[in-house]
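Below is one structure. I have some questions about it.
Shown here: the complex without one of its protein chains, the others still in place.
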Amino acid sequence: MTIADITHPSPAEPSLFVRGIRQVRKVPFSVAFGIAWLAAMVLIAFFADLLRPYGITAMDLRARLSLPGNPPHLLGTDELGRDVLSRLLQSIRVSLAIAFGATIISAVLGTTLGFAAAKFRGAVEHLVLVLADFQAALPFLVMSLAVLAFFGSSMPLLIGLMGFYGWERYARIARGLAISASAQGYAAAVVQLGATPLRVYLHHILPNVASTLIVSMTLTFPEIILMESGLSFLGLGVQPPETSLGNMVGFGRDYLTRAPWIMLAPAIVIMVTTLSISLVGDWLRDKLDPTLR
Amino acid sequence: MAGPILQAKDLVRTYEVRQGMFGRPSPVRAVDGISLTIMPGETLGIVGESGSGKSTLGRMLLGIDPAQAGEIAFDGQAMPKLGTPQWRALRAKMQLVYQDPLAALDRRLTISAQIAEPLAIHGLVPLEHRQTRVAELMSAVGLRPDQADRYPHELSGGQRQRAVIARALASRPKLLVCDEPVSALDVSIQAQVVNMLRDLQEENHIAMVFISHDLKVVRNIADRVAVMYLGRIVEEASSDVIFQSPLHPYTRALVSSVPVPGRPLKGRTILQGEPPNPANRPSGCAFHPRCPMATDICRTTAPPLRAISADRTAACHLVADSAEPVAA
Amino acid sequence: MVTLNRRHALGLMSAAAGTIILPRMSFSQSQRQSVTIAVQKITNNNTLDIWNEQSNVGERVFFPNLWEGLIDRNWMGDQGPVASLATEWKRIDDKTLELKLRRGVKFHNGDEMTADDVVFSFSKERIFGNTEPKGGKTVFEADHKPTTVKELPAAIPGVARRLWPALAGVEAVDKYTVRFHNATPDVTLEGRLYSFGSQITSRRAWDEAKSYTDWARKPVTTGPYMVGEYKPDVSLTLVAFDEYWGGRPPLKEIRFVEVPEVASRVNGLLSGQYDFACDLPPDQIGAVKNAPGLEVQSSTIWNHRISTFNTQNPVLANPLVRRAMTHSIDRQAIVEALWAGQTVVPAGLQFESFKTSDMFVDGWATPEYNPELAKKLLKDAGYKGDAIPYRLLNNYYTNQTANAQIMVEMWKQVGLNVEIQMKENWAQIHDPAGLKGVRDWSASNSINDPITPLVVQFGPNGEAQQKKDWTNAEVNQLSVVLETSTDRALRKKAITRMLEICEREDPAYQVLHQNAVFTGMKKSLKWKAAPAFAMDFRSGNWNA
Amino acid sequence: MLRFFLIRILRALVTILAVLTFAFVVLRMSGDPAQVMLGPDVPQESVDAFRHAWGLDQPLWIQYISYLKAIFTGDFGVSMRDKASALQLVIDRIPATLELTIPALLLKLVIGIPAGVYAALHRQSAVDRGVILAAIFGFTIPSFVMGLLLVLIFSIILGLLPSGGQDTWQHAILPILTMSIGGIGILARFSRSAMIEVMGQPYIRTASAKGMNWADVVWRHALPNAAVPIVTIVGFMVGSLIAGAVVVESIFSWPGIGRLLVVSVSNRDLAVVQCILLVIAAAMVVSNLIVDLMYGWLDPRLRSHSAH
Partner (left out) sequence: MTADPTRNLVELRDLKVAFDGVQVLHGIDLDVRRGEAIGLVGESGCGKSVTWLAALGLLPGKASITGSVRVDGDELLGAPRPVLERVRGKRIAMIFQDPSSSLNPVLRIGRQITEALAIHRGLAGDAAKAEALRLMDMVGIPDARRRFDLYSHEFSGGQCQRLMIAMALAGQPDLLVADEPTTALDATIQAQILDLLIELRAETGMATIFISHDLGAVSQVCERACVMYAGRIVEQGKIDALFDNPRHPYTRGLFDALPRLDGPRTRLVPIAGTVPNPRHLPEGCAFAPRCAHTGPDCLSERPQLRFNGVLGSLACHHPVGAAPVAAQPVLEPA
């Protein structure tokens, strides 16, 4: 049902600035909060070194488990007398780096395989599907448990392993969209114009499926943060003396009754961050999907 | 006068369809032995019901769907293999205009970027002149310069189709295949686009294949019309003649099913039944189950397409070798 | 028989009384309390065989409730020897020890314990497999010939030969007398008898068991409690053995449940679900103590936490660097911070028990905390800041990770660049590939002699040298003295010199602190923790 | 259709083989189980004897071949720790895990789907926002944090429920809750978007235009269509029933397969780990097959196509 045709240059087009303001006003509070929070997290990730008051290993054995709210240690100290705030800032950086790195890896890997399946079909497609089946058949935590426990956890292995998380989702999306785009529509049109397959995939199909992939990334991103915390719980996440949100929660759980701030500070950051990403992701999905506008 | 821009001979295109849950794949002939000739600057209309294979034929003429049998020569040269560099290079010379312009346009690129794309792909116009050429093309199809930076969804259906046509014309093709280019448009816009296509074609001396189920539009734009039924051409003649005095019963049925404003439906022959499934091709003349005049021979023997008079062919047992229409 | 000993008489009387007042007794039996103990792990190897489960978790469930030896450790006291299944023992010579068995000791299957069971407990079939004693040959070949075809786990003979490297055989002199024949002179034979492993099991029960696993899941011993139900990785229920030679046990059931999470153990204790929660890290003491009706029993145990050096590392090859490392650690600060002052920094790798045999070197101490000295030593060594790897397990030992991070920070203070590498298991710690540096370990004293741990762990056959962490020719000579000499003065001189070498001149390790265990429990239970992992639930330690 | 299922089954078998190989390679490539199994203080002779006894001293590919052979004869190996059949060990633990995961799954279904559907039907309402928010919260709290918090509240502060162990049905309540909360959130969000999608379809308008009452439109027309995507995610949840318990079983000392996995992994009990991976993979693969079958049952359009 075509209800409105919003195609015409209206006589008085408002300036970009006014449009910008309008856009901002239209953003619901929760989403605005999410965006602000994420921006803060990204800033922290970039400037953790400058922001944190102490080194992450700097310890004061006499000031162990001191309460939050005191001037030298705003968020208190942990079981070794290390500043929780400093560690939290570093943790945010590390967790974001892991989640970001892993999300990128899995998105690139999945999309590439998905495109390959769509382009070559046949054996390649079956291979990709079997790989996807394999990934789906081994729950990720179980697989990570097996790999990390047997090889020992290290940052590159952790990111690499996490990079496998959710790739099959991207592969399926990319494959499906690429096939339907090639079957009819813009991609076929460009092929028909004489474009090379590379141009078709990189210049046309990729930008078009990007929004779906980005939304999918907003789903995997918090899942990876949670997954890392689950691995940290099992002692297989980021390893000391390096710290991450999951690692802090994992080590802090023994202090839940005695010094809850050690665990709660990172737990709250995990929650609010994943919440923000989910909110922004949902909102983005609606924004990026023209049919929902 | 130069030779034909496109010559197709005995084109066949089959694809496999599995029927039912456990069916074996059976070949379905979407295009079944079609021969065509298109002269430079000429417009050939192709009409038929959905499933008649007219879109497949259009894509085969462009070499996008490879033919399993038969041959196509473009400008005297055999059609190169699909996907080869030669094939890609040839795209500059032949273009396709789609039914659904929104689907045919990349919604993430501006109109001007998309119109410039064939120029970039084929390296036709140096970068610094590209904008000028795009502007020319846009004005040629009646798009305003301020629309250059718009995205497809910001345009109306008619404007989008103009953009698609501008893109198709960018590489100065010699052949344009239009697959239902105006069926999705409102009447008023349809007229605008049809007029524009006619003008552009005349200006640039482009040969055109115009595929549509809308007889009125085809009549208006095409010089010659081929009527397709189930993968075959059943009648072909100049457009002035064919709708005035259709010979083949199918053409007649098509003509009479066109609703004309102010003319009541009563007294028209309405074709009964559905267009048959290409997978279950009837024996003999494929049209015979729906033909009001079918005789025994129609059920057993497929009528060949034969010349009825100069510039006129038909495939029907009941059409006499003269230009007289069959008795009603 | 005229000479009925007193305990025997008491036993008979109570047995007779039991038959008369059976109803009342069963009533009182139902009155007997049961306890539930939350532990991190019940056993590592899913068996209850003392030879197969040589671990501190094994010690807790085995001693003194399940397994008993001819001589027992004085668990609640000085950890020295006390008579148990043997009533008296004497040396025949340097190599031979004769023991008189206690009479009337019943196995859980009702059999009386005799010399035959003792011989069996030290047989090829039971523990030694195909191994031969050092410096001699197996004697009493016939006695040691396996009569059953039970497959002995591959690890056991090795473990057995480590504790009894030169045991040539056990001779049953009569039904209640046995002689231990060693191939070499050994002053520590008595000590070995109360070490982890030398406990007695019933031959008949072994022979009757269908498989090793069947037997090892329910070993038949003489202890006050017997195995009721054992669900590996889940729970172990010990039930009272009322025919115990030492009298009726005070508890009806002891149930060990495996709760791997510290927080869950504490939570279960707080919510009243468990009577005891073991393996508490010191930081949990407060949470338990503050709860009404709960207390924490803390005790240091005869085990020191140490870190050992790998001298194949080019940096650590220089003893100056190792010495610098030992001087950089403020042990007292670690004890205060991580252990809430509940343990001590010992006098080097020595234990109080050495004093009983006058082998304790007075005045010896761990290297002093002296950062300035450490810096100087590093300067002298020409240390350039090369990274020293520190392969670390995640809290295999209590507070391990925290302790490591503190040490690394302390090393950093003097300019030592130590890098933690987290590992999953011992195989990765010992992996010969790659550069090693420093690692964690612990050293246990299992007999009251300095041979444990110094010789056993750092001597020529000790793991440190076997794994090529470190070696020292002089130490190896001294080890032979300690192992074979019976001259006390010579031995003391040897141990003094060994300490000097291993802790100062050419450090093989550094002692950090004595280990301690913390057990949360209900105050009302009136139970005391031993200075060991073992938990004593005999009548002497219940409602005492 | 038949061909389609033959292909699916073939793919399922290939998947299982891939999991087998993966498990084997990862587990063998990472070092020597003998050291782990025997502990740090065991003499080298014991280690060697152990390695020989378990065939660990043979070349990897021979171990692999004999492993595959054994699997095909139904022999899943023997636990290095227990000397017991690995398969038996795993099977013994499955019921305990199912005791938690099946009620948790039911809770997810019974709460998650209706909440999502309700939210979808009442978009922008307070309930909708509440469901979304609660769903995201449930999903973003790490399960061990959730578990510990629940214990803190229900066991320690309120003293209502036991904090761990497997003795009575009360013991199962907290672990089940912990396991289901996240899943409820996921399922609610998913059902909501599936339902919103379906409610926008023309046939829903047709059903309304027929004069059907609202409830019937939802129940008879919308839900059967929304079921198709929901089944996908439920199938995934069913498949991960066994695996989903790793963290929760550790927190609540629940002797299920998750704990067995953690214990076996840390002990390098190769046969048991392999067996668990295999069982989990088989469960996932079977549930995926069932989901595919369900698709055909739920969506007649898929019956006549040989779609992937």
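For clarity, chains are labelled A, B, C and D in written order, and residue numbers in each chain start from 1.
Here, a contact is a pair of C-beta atoms (placed from the backbone, for glycine too) under 8 Å apart; a residue touches a chain by one contact, two chains touch by 3 or more.
Note that the coordinates shown come from a computational prediction; the quantities given were computed from them, not determined experimentally.
*Asks:* For the full complex, which residue in B:7, B:171 or B:190 touches the chain that was left out?
*Replies:* B:190
*Asks:* Among B:37, B:220 or B:309, which residue is in contact with the omitted chain in the full complex?
*Replies:* Touches the omitted chain: B:220.
*Asks:* Residue by residue, what part of chain D touches the chain that was omitted?
*Replies:* Given the touch definition above, chain D has residues 123, 201-203, 205-214, 220-221, 224-225, 228, 298-301, 304 touching the missing chain.
*Asks:* Residue by residue, what part of chain B touches the chain that was omitted?
*Replies:* 49-50, 156-159, 186-192, 194-195, 198, 213-217, 219-220, 239-240, 243-244, 253-265, 268, 270-272, 274-275
Keep in mind that, in the parts below, only the chains that are shown with their structure count from here on.
*Asks:* By the contact definition above, name the pair with the higher C-beta contact count: A-B or C-D.
*Replies:* Between A-B and C-D, the larger count of C-beta pairs in contact belongs to C-D.
*Asks:* Comparing chain centres built from Cα atoms against the global Cα centre, which chain wins on proximity?
*Replies:* Of all chains shown, the one whose C-alpha centre lies nearest the global C-alpha mean is D.
*Asks:* Measuring from the mean C-alpha position of chain C to the mean C-alpha position of chain D, what distance in angstrom results?
*Replies:* Taking the mean C-alpha position of each chain, the two centres sit 41 Å apart.
*Asks:* Which integer distance in Å separates the CA centroid of chain A from that of chain D?
*Replies:* Centre separation, chain A to chain D: 23 Å.
*Asks:* Which integer distance in Å separates the CA centroid of chain B from that of chain D?
*Replies:* Centre separation, chain B to chain D: 54 Å.
*Asks:* By the touch rule stated above, which residues of chain A touch at least two different other chains?
*Replies:* 149-150, 253, 256-257
*Asks:* So in the complex, which bits of chain B are touching chain A?
*Replies:* Chain B reaches chain A through residues 62, 64, 87-92, 95-96, 98, 100, 103-109, 117-118, 121-122, 146-147, 153-156, 159, 164, 167, 171.
*Asks:* Under the stated contact criterion, what part of chain C meets chain A in this complex?
*Replies:* 261-263, 266, 281, 283-284, 286-287, 333-334, 336-337, 392, 394-395, 401-402, 404-406, 408-409, 412, 420-424, 428
*Asks:* Show me the residue ranges of chain A that touch chain C in the complex, using the header's touch definition.
*Replies:* Within the complex, chain A touches chain C at residues 57-59, 61-62, 64-65, 79-81, 148-150, 152-153, 235-236, 239-241, 251, 253-258.
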